[in-house]
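Worksheet for the structure shown next.
A protein chain is absent from this complex, but the other protein chains hold their places.
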Amino acid sequence: MSSIKQIPVITERKGNPLARVFDEFVRFCRSRSLFILHYCTGCGAIELPPAMTSRFDMERLGIQPMVSPRQADILLITGYVSIKTLKRVILTYEQMGSPKYVIGICSCTVNGGMYWQSYATAKKLDEYMPVDLYIAGCMPRPEAVLAGLQKLMDRIHSGEANSWEDYFRNYDYYLGNQQKLFGENWQTPTDIITEAKHYDLIDEGTFGKHTQLLEQHQKPLEALDMRLGHDLKEPTE
Amino acid sequence: MAPMELIIELLLMPLVAFVVGMMMVLMMRRIAAKLQRRIGPPFFQPLYDIVKLHSKQTQISHGLIHDIGIVMAMGGYIAAETLLPVPGMTGIAEKGGIITLLYLMMIPSLGLALGVGQCANPNGSIGIARALTAMLAYDIPLVIVIFGVAYAAGTTNLVDIIAVQQAGGFETWGAVQMPVLAIAGLIAMHASLGKQPFEIYIAPAEIATGPMVEMSGKYLGGLFVMQCFQLYTTSVLYVSLFLGGGTTWFDFLLKSFLVLAIPVSIAYLFPRYRTEDLLRLMWKWPVMLGLIGVAFVL
Partner (left out) sequence: MTLTLLDELLLFSGVTVLVAMLLGRRLPAGWMVTILYGIQLLALMKMAPLGYGGEPISSALTFEVMGQTLSWRFDALSWYFALITLGSALLSSWYACGEWEQRFRQSGGNLWLFHLAMTLNVFSMLILLASGDLLSLFIGWELVSWAGFLLMAMAGGVATKAAMRYITYAMAGAMAIFGGIALVYVSAGSLQYEAILTAASQMSTAHLWMLVILFGAGFGIKMGLMPFHLWQAPAYAETPGPGSAFLGAISSRMGLFAILLVLVKLFGIVNIDSLKIPFTLIDARDLLAWIAVFTIIFPTFTAMKQNDARQLLAWHGIGQGGYMLLGLVVADAMGAAGGLLHVFNHATYQAALFMAVTAVIHRTGTADLNKLGGLVVRMPLTFMVLLVGIIGLAGLPPMNGFVSKWLVYRSLLNEGMPLLFVAAVIGTLGTILSVYKLIHNIFLGQLRIEHDNVKEAPWSMMIPMLILAAIIFITGLLPGIPLAWVASVQQAVGLPVSDYTLGGVESASGSLDMIWVIGVLFAGFGIGALIFYFAGGRSKRVHQLDNYAGGHFLTADVRYQYSDNFYAGLMHLIGGWYRGSFLWLEQSVKSLVEFLSLGMQGLYRRANAEFYLLSTALFVIAWVVI
């Protein structure tokens, strides 16, 4: 689904030229500072060290590796995604802060590659989360990785790389695909629906029969709010 | 001093610290890149990172203390900068002195410790436990050094300590008068920066960057700002104690950057110590040197 059906419309703030300059500046900074979380699922991971170290040096583009999903901007999936792994990939993706981007490296993420016939491998990554960029190849060389990253940087700068919103706006679609794979009881500790509500990212596709199914069995995951609790009833002893 | 002037100073000192601190972060990353035969990040990279992190659209918080922790981490350093005299500006340095500064410099890390604690992530808690252990390790030589310098100068007032060193030119610099203490101070300063081989509490491959594990968006951005302040404060403190502060901005900044370049250049040549090895190292060599240095001073 992703954003193919939607024609990307770049909404610029009208009127205040300072705000436009500011937005431009922020987009530029976003494109020049990318923290990668590489989820090394497969053989593609081996191409990343040369891309980072002295031969190709990602850091000159402002790209550096990070450790936890909270800190990262880019989720880099480097190879085939087994169904077990996919659960973790989805959790990791949901834990990242937006704007966030997903890059699928290697053919396996595009269509399952040589694992096409495997029962235990998710074939197309973009059925489960919006993917910004595929770098095909088995495996792509660091030059290709860097070229892909530069392409992503351009898209971020121009404001086109906003597929992360798609995950909120079409959550029902992604959740449906996830439920198809993991069963009806599928639930991550993250709560996308309240997040979409919190950030006002709700669209027609956010809710649907899949989210209904989720809400039926979802264990409550509201944040633990600070409270004095003096109005609570005395617990029975 | 006119109150208006003072207020401007109080605002200007943290601002200068932040800008210089960003350049120090850049220098650190460039040095790392050069040592690894890379090109390194562009000039404005620290700025890009901070702006990007603050412009994140969604980020998570684990509660009020998590937020307050970041505020304290930044605010504590902003306050500490006003106690650190720079050429032409003394702020409120005369009202606190070096012991107060030393303690104010602990506030950010402890605020951060609170914030990390509420993240309910054991990686973060382990990181804080290690960071506090590291503090126990490097603060002992550091206070020995500070004792020596303050005792030699006969005051805990940083402005006076700098004035004493500037009185006779190069010869009255702390580093010339008390070279042993200066070496001990350099080692302690290196450890206090938390860079390799002393980065036990970040340890990305071990505890997933420890305190930073649950920090997203502006939370991480706050920590990046804090790092700028940290580099600035540490190196300027060393310059004020041993290298005669600065008479002009040029030599002040030159000294600060040069001082910082020493530990940073060493850092990227080493892997990481274990916690107990860090303690053992810190409690042995710099403490020994520091005590010898103090014995000379007394």
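Each chain carries a letter (A and B) given by its place in the written order, and its residues are counted from 1.
Simple rule for what comes next: a residue touches a chain if its C-beta (ideal position, glycine included) is under 8 Å from a C-beta of that chain, and two chains touch if they have at least 3 such contacts.
Bear in mind the structure is a predicted one, so any value in this text is a computation, not a measurement.
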| item | value |
| --- | --- |
| Of A:Ser33, A:Thr78 or A:Thr92, the one touching the omitted chain in the full complex | A:Thr92 |
| Touching residue (missing chain; options B:Ile99, B:Ala167 or B:Leu258) | B:Ile99 |
| Residues of chain B (touch criterion as defined above) contacting the omitted chain | 10, 14, 53-65, 67, 70-80, 82-83, 92, 94-100, 103-104, 106-107, 110, 113-114, 117-123, 125-126, 128-130, 132-133, 135-136, 139-140, 143-144, 147-148, 150-151, 154-157, 160, 200, 208, 213-214, 217-219, 221-222, 225, 274-276, 279-280, 291, 294, 298 |
| Hidden partner chain, residues of chain A it touches | 68-70, 87-89, 91-92, 95, 188-191, 194-195, 198-199, 221-230, 232, 235 |
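Just so we're on the same page, only the chains that are shown with their structure count from here on.
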| item | value |
| --- | --- |
| Contacting residues of chain A [partner chain B, same complex] | 25-26, 28-30, 32-33, 53-54, 57, 59-60, 62, 66-68, 70-71, 73, 95-99, 195, 199, 223-224, 226 |
| Contact set on chain B toward chain A in their complex | 29, 33, 36-42, 44-45, 47-49, 51-53, 55-60, 62-64, 204, 208-209, 212-217, 220 |
